[in-house]
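Apart from one protein chain that is not included, each protein chain of the complex appears where it belongs.
After this line comes subunit A, so read on.
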Amino acid sequence: MSNVLKTLLSTFLAFIGTHLYGQQTYRDSTRVDTGGVKTLRGVTIYTSVYKEVIPSQKLSGDNLKSLNSFSVADAIRYFAGVQVKDYGGIGGLKTVDMRSMGTNHMGVFYDGIQLGNAQNGQIDLGKFSMDNIESIAVYNGQKSDIFQPARDYGSSGSIYLRSRKPVFDSSKTTNFKGVFKTGSFDLINPSVLFERKLTENINYSISSEFIKSSGRYPFRYKRVYHKSGDIAWDTTAIRQNGDINALRVESGIYGNINRGVWNAKAYFYDSERGIPGAIVNNVWMRSQRQWDRNFFLQGSLQKNVLPKYDIQVNAKYANDYMRYLNPDPTLMHIDNNFRQQEWYGSVANKYSVTKKIDINLSTDFQYNTLNSNLDGFVSPKRFTSLVALAGAAELGKLKMQASLLGTFVDERVTRGNAASGDSAIAAPSKNEVTPAVFLSYKPFPQTDFNIRAFYKNIFRMPTFNDLYYTDIGDISLKPEYTHQYNLGFAYRKSRAGALLSEWQLQSDFYFNQVTDKIVAVPKGSGMYRWMMMNIGEVEIRGVDVVSDLAFSLPKGVLLNVRTAYTYQTAQDFTKRKSKELQKITYGGQIPYIPWHSGSVISSIQYQSWRLNYSFIYVGERYQNSANIPENYEQPWYTSDVSASKNIQFKRYRFRISGELNNVFNQDYEVVLNYPMPKRNYKIILSVEL
């Protein structure tokens, strides 16, 4: 590394206080798997591999395993620019927000097809266990691949989760894996995976997991006197009603055909959990329960039809059930269920005009329904047609992608439980056309240095709850828009044999605007009555920095260090009727967005031993746009460590690992009145053959 670059890097690290962390960007699954399996996961796809022009971060393979993550949400905390709202515990709700645009603007894709929730637009990533997840990729804007369904163009940011796909080395036709996890919170979490090569071209896989936990953990609140620092009060209690019982079964079949691939999968998740609720004065335990049952079937086919023409077909059916029960006799008795269904189909056509220029036309159709026994609820149905036209060009040093997405939404309602005399009217149709442009420029042919920029305009639809929820919904809601401007660079250098064998740095500066933000506002008088309205305006200015260092130390010791850092101002510019009240909230940092946040992931590997250390920092933030002392939330930072050892015994490969989370036993809250666990541990045993 040249001295100039070294200085530059050092300055950068020092400047940003080094709560950076990194994700591996380009290399992933082809790296050495300590288990000795020949991992060549992912089947060759008959398309030209287009190098990414869009800022992305990816964790996969061992890097992902090195995080003491139980759910996908835990792992996503390590990405730059991403904030996770965590209500605590294994069963607690965990939602993700990218670059402060709001959780409804995130698209979450499971094995290539989006997970929908037309009811409230939120995907609880706490429900997706890391057990069967092989990689997580986060894209700002959209995925760097024009050959994709139209829906993939439809979010401000996207998370792609990929489950394990069966891969066999030449001699084997069967893989088996069994894992058992136990530890704090009375966790019992066994899982099994079975993979079979059915024919030369068809592989089958089934995996299942069971989670049982009491969700009990001690937490502590403490206040000290101003100035003296003496303890005013100090209370430790046990978090209650955070138990969970969940079962996941998923099965897939993966095939190769002449110049193409296909797969089909089924996913089933069934759970019952307690909702631990807010800890407030005189109320330290709640009794609300929630049941979820999610099922989906999806399939995908990709084929090179003509020399220059590729087709991709995707289809999905999803059926979701949720029941919420408030059995507390002192409160309003609620026993509501919500049933959602989704039918989805997509055809993408890619045509290579020349070797350098591709165009793609995707058309999707989606149909969503929601039914509920909620009093006064109308049953909405939504028909969504999406058409995306995209082009990608490689013009020497310059690469570009541009896309135009047309979204056409039509809704109907049936009377459902609406009282006679109440209006049951569907929201008006919406027709939106939104663009995105991505550029990447590589100025020096010999150096892996890229400058990239993008603009994207997209929106999120008001959810069924926003539009139709009894008393709260407003059918006149418009979509909520985002405008994203991004400028960044990525630099990467490999030096085989050197101590610092590989390093990379990427950084992006961005400006986002959220307009017509859907906000709950007081409706009429008293009694917690709300109305959804398009009144919010938010501006986000931020920088993400991700660095990734790989050291080859003597005696075959490998050290990987990834750091990420995000600085963000996310200001509320919502205009208010009262100028005096506007002064309190105008320009304030929006709720729960820290100015500074970052993380470090590091691992040392020596033969069959592996030691991991990860660190997360979330800086000070406020619970509300009124950035006053009463709304202040402290910074929090946790350190997690784990150690693992692989043991080969005949045909069996064992792995034993121990994890210690929140090592320094910090008492913290991510969301006000939702205390997080103190120090906790986990033991994982796995066997593969």
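FYI, contacts are C-beta pairs under 8 Å (C-beta built on N, C-alpha and C of every residue); 3 or more make two chains touch, one makes a residue touch a chain; residues count from 1.
In the analysis below, contacts and distances are computed from a predicted model.
K.L.:
Refer to UniProt and select, among "DNA-binding beta-propeller fold protein YncE", "3-isopropylmalate dehydratase small subunit", "Pyruvate dehydrogenase E1 component subunit alpha" or "Peptide/nickel transport system permease protein", the name of the complex member that is left out.
P.N.:
Its UniProt record gives the name "DNA-binding beta-propeller fold protein YncE".
K.L.:
Please identify which residue in A:499, A:647 or A:683 touches the non-displayed chain.
P.N.:
Answer from the full complex: A:499 touches the omitted chain.
K.L.:
Determine which one of A:247, A:487 or A:626 touches the chain that has been left out.
P.N.:
A:626
K.L.:
Quick one: which of A:259, A:308, A:333 or A:397 touches the chain that's been left out?
P.N.:
A:333
K.L.:
For a quick check of understanding: of A:198, A:238 or A:278, which residue touches the chain that isn't displayed?
P.N.:
Checking the options A:198, A:238 or A:278, the one contacting the hidden chain is A:278.
K.L.:
Which residue from A:150, A:546 or A:600 sits in contact with the chain not drawn here?
P.N.:
Looking across A:150, A:546 or A:600, the contact with the absent chain belongs to A:600.
K.L.:
In the complete complex, the non-displayed chain touches which residues of subunit A?
P.N.:
Within subunit A, the residues touching the omitted chain are 1, 6, 9-10, 13-14, 17-19, 221-226, 229, 232-233, 235, 277-283, 329-333, 374-377, 417-419, 421-422, 470-471, 474, 476, 499-500, 521-531, 533, 549, 551, 559, 561, 576-581, 584-585, 600, 615, 617, 623-626, 628-631, 634-637, 672-673.
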